[in-house]
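Our next item is chain A:
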Amino acid sequence: MGFRDLIADFKLQWGVHPDGHKSLTSERPIESMPLPERLVLPLAQHIGAPARPVVAPGERVLRGQRLAEPVGMVSSAVHAPTSGRIADIGDYPVPHPSGLAAAALVLLPDGLDEPVAFEPCEDPHSLEADEIARRVAAGGVVGLGGATFPAAVKLGLGKRNPVHTLLLNGGECEPYLSCDDRTMRERPQAVVDGARLMARALGAQAVVIGIERNKPAAIAAVQLAASGHPEVSVRALPVRYPMGSEKQLVAYLTGVEVPAGGLSAEVGVVVHNVGTAAEVSRVLRTGEPLTHRALTVSGAAISRPANLRVAIGTSVADIIAHCGGVRRDVARYVMGGPMMGMLLPGTDVPVVKGSSGVLSLTSEEAGGGSASACIRCARCAGVCPIGLQPFEMAARIRAGRAEAAVDLGLKDCIGCGSCAYTCPAKIPLSHYFSYAKGSLAAAERSRLKNESIKKLTAARSERLAREAREKAEAAARRKAEREAAKRRAAEAAAGEAAEERREVPQVSA
Partner candidate 1 sequence: MSDYRKILRDGLWDNNMIAGQLLAMCPAMAVTASATNGLGMGLATTAVLVASNTLVSSVRHLVPSAVRIPIFIVLIASLVTLVDLSLNAWLHELYKVLGLFIALIVVNCGILGRAESFASKSKLAHSAVDGLAMGIGFTLMMVAIGAVREVLGSGTLFAQASLLLGPAFAFLELKLFDGGALLMVLPPGGFLVLGGLLAAKRALEAGRQRRGVVVAQSA
Partner candidate 2 sequence: MLIAVTSLTLIATCLGLILGIAARRFHVEPPELVSELEAMLPGSQCGQCGFPGCNGAAEALADGLAPVTLCPPGGPALALALADKLGVQVELGAMGEREPTIAAVREDICIGCTKCFKECPTDAIHGAMKQMHSVMKEACTGCGKCAEICPTEAVTLVPVAATLGNWRWREPAFA
Partner candidate 3 sequence: MIGNHSLERLRPTIPFQAAMLALTVMLASAALGLADRATRQPIADAVAADTRTSLAQVLPTDSYDNDPTDDVIDARDGDVPVAVHVARKGGVPTAVVIATRARGYGGEIGLVVGISRGERVLGVRITRHAETPGLGDKIEIAKSDWVTSFAGRHLADPEPAKWAVRKDGGAFDQFAGATITPRAVVAAVKRSLELYRREHATWFALRKPS
């Protein structure tokens, strides 16, 4: 730990030190979990538009076959983790705090695990930048740290902004989780290789891998793997939450802040997770898409905490059964880490690409308890990594003034949960901010709808007016025609009469 690190550590004012609970799983190697009887593959496992299915129910699919294709710029494909039959395409429970169902493919494995023909690549480092991004996209890789942003889209950022540095996030600051730690210890070569490939795609000259100091084995392993590559360096990070947040990582490792509302690429930095790097290396070298991921199964209630490599689509219930079930009353099942993860409404939801952990927490672990009045102790402000004043924002939101909370920086909140973790009054601060962000988004949606409705109304009244005008014109025309016809008829009649008179002047009535 150098002098520069010491200074940087001293200057860090923010963050909390939650009990890590890492020892539950950190010494358990990643084991492969056998395939379950059924896989549920949601079409939206990433940020962006849901993928569009390209297979039909009843169809037999092979391992690695593309089941759904990306739609639009920001989207990602879904592949079959094994061979089997598509049983259904419909709405199934997905990991989401609402407990709502969403579109998903159901795959019944046939046990043959028959693969499609993959295209391995001997030397991916010779590929063009665009080709690397294309293959990453084809492999359906998304950010595995939990943000699930399509990795290829992020690799394209180098085109718009000059990116000089790729940061690999090996912080894994969330308590309990150790799958990134295990990945770095077990596959350091893949991590470094993937990082170098991504740096190539981005046009970045340097790769910095940041790893929290509480993972000395991972630091050593990755340092060894990086030793042959001068552009790759490993930096130890102070142990505190949320060190692994992109903005904090960028500020700590580069000394530059990401501008509010902007992307890190604007300051020449792109951040990827170490797990994503390992997958990128694998996808490029073997040609096999992303269909499995490593995750941590932990919590005091689980019988056998473990790190597992599971097929995407495996249900949480299957995973818990595989780990020997629970041995105590479970207060909450959480997907992801306890600080930012989501409470699962049930265990019949599948693991998705962004699932970094499945936690079975007892009530002692989960904290909770009813909220009391804010005593303005400002601990929340002290721990906020962004420099917000959560108590003040929550007070405004409680008073029904979400827009006033925006003035205090609501939109800069990264939702790390440090404030709520440390609040002695147990005020659900993060919940308030999600609520306010949601209602602001809803207000924005309704404003947009309002505007479009206004246009529709205007179009309708214009149409009605036009129709009325046309009707009137038509009527006028018809009337004119009628009258003209009448006149003509009259004239004709008169003419005829005259004729007749001329012809038969002798006739009289």
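Rule of thumb we're sticking to: contacts are C-beta pairs under 8 Å (C-beta built on N, C-alpha and C of every residue); 3 or more make two chains touch, one makes a residue touch a chain; residues count from 1.
A quick word on the picks: all candidates are chains of the complex that A comes from, given by their letters.
This structure is a prediction, so every number in the text was calculated from the model and none was measured.
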| item | value |
| --- | --- |
| Complex member touching chain A, one of 1, 2 or 3 | 2 |
| Interfacial residue positions of chain A with respect to candidate 2 in the complex | 44, 94, 96-98, 100, 102, 370-372, 398-400, 402-403, 427-428, 431-432, 434-435, 438-439, 441-447, 449-450, 452-454, 456-460, 463 |
